[in-house]
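Provided herewith is a single structure, encoded as structure tokens, for subsequent inquiry.
Here the complex is missing a single protein chain, while all its other protein chains stay put.
So, chain A:
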Amino acid sequence: MSAAGQGVVVTGMGATTPLGGDVQSTWDGLLAGASGTRPLSEDYARFELPVDFASQLAVEPSEVLKRVELRRLDRSEQVAIIAARQAWEHADLGDYPSTDGGSPKVDGLRLAVIIGTGIGGATTLLNQDDLLEQQGLRKVAVLTIPMLMPNGPAAHVGLEFGAAAGIHAPVSACASGAEAIAWAWRMLQADEVDVVVAGGAEACIAPITLAGFCQARTMAHDWDDPTQASRPFDAKRNGFVLGEGAGMVVLERAEFAEARGATVHGRLAGIGTSADAYHITAPDPEGTGQSRAIAAALRTAGLDPSDVGHVNCHATSTPVGDVAETVAVRKAIGDHPVLTAPKGSLGHLLGAAGAVEAIATILAVKEGQIPPTANLTDLDGDVELDVVAGEARKVSLDAAINDSFGFGGHNVSLCFAREH
């Protein structure tokens, strides 16, 4: 374990999700085993998709942002800005370094922003293409490109805050948000920066994304009650539920946070990344790559498998993926950790999933409470591990692992530990 004053600590968190417009309401929803999955609007009916639901934001960005911001930002950028502002305020970092004459608590030259997305501004691309086709060049928005580029969420947040040390946007499908946090850890450990705002943002619910995932045979389908559709580890699961949202954390070098008297909510003790190099969409059923990521997170954290009491799983509610992850967990950690799968409540936020679920992991360690896996009523016989179901469980935790995996075989594990 790293000594006091060293390492990376969490000082701020922000989120907007299908469960709520901030971290507290999202966490309350997770602890209650609530579902954020709701029916899609009538507009989708003509496509005759096998799904007519999605995990849609609980609080519309239009309730939070100014009209001009809504106009100039793709929805994926809107959720990023909302969550990042919350995280910044939670960390009590004062004025943004970009503020003229302000008094920020971090130098802009020592501040980075790293925000991943899986898909980026797909809805902008679609809408602007319609305008071009139907009304011609003059109707295409001037900001089309900055709205659709996948580094857009990171760029807008970095610009607003004045993150002059670097603005980065890892793109690794459903591991993007977690990879952003892993990059942040590396920059902080290398002493390149004092503070990083890191996370993920996604908002691409549209007929074509739903259709594409349906054609890949990965989506939950044929559920009369949408709130039942996402059910990780349950015997009746048949795919994931598409979701949208954003999660952001403020990470700091422990020494810097200590010097400014920041409130610390947990430590990002270590990170691990790997690749399956196995198949473009399917996980390696042996869990080889995933277990290497988990093992690397433990190694960089300086922890033993016995120190890890909990795994916040990536488990998306697909038949193959959920079981493969348990194989990886057993291989890298053992049979003792208590599991939960937050996607039962949240749905799958794709590039935001890893960041929102990292926040859930931080809070589980901090509060000693593991949320239940929503809709888990009949545990799959191949999952021979302890998965929390029904109601939240109180457990004293020293450290926990948060897994994220993405199409393309990207694996990221984050190890969070209690602040001593």
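Rule of thumb we're sticking to: contacts are C-beta pairs under 8 Å (C-beta built on N, C-alpha and C of every residue); 3 or more make two chains touch, one makes a residue touch a chain; residues count from 1.
One rule holds for everything that comes next: contacts and distances are computed from a predicted model.
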Of the listed "Acyl carrier protein", "Chaperone protein HscA homolog", "Sugar ABC transporter permease" or "Acetyl-coenzyme A carboxylase carboxyl transferase subunit beta", the name UniProt assigns to the chain that isn't shown is "Acyl carrier protein"
With the full complex in mind, choose from A:D28, A:E69, A:D92 or A:D107 the residue touching the hidden chain. A:E69
Of A:L109, A:A141 or A:A282, the residue in touch with the unshown chain: A:A141
Touching the missing chain, which residues of chain A? 66-69, 71, 138, 141-143
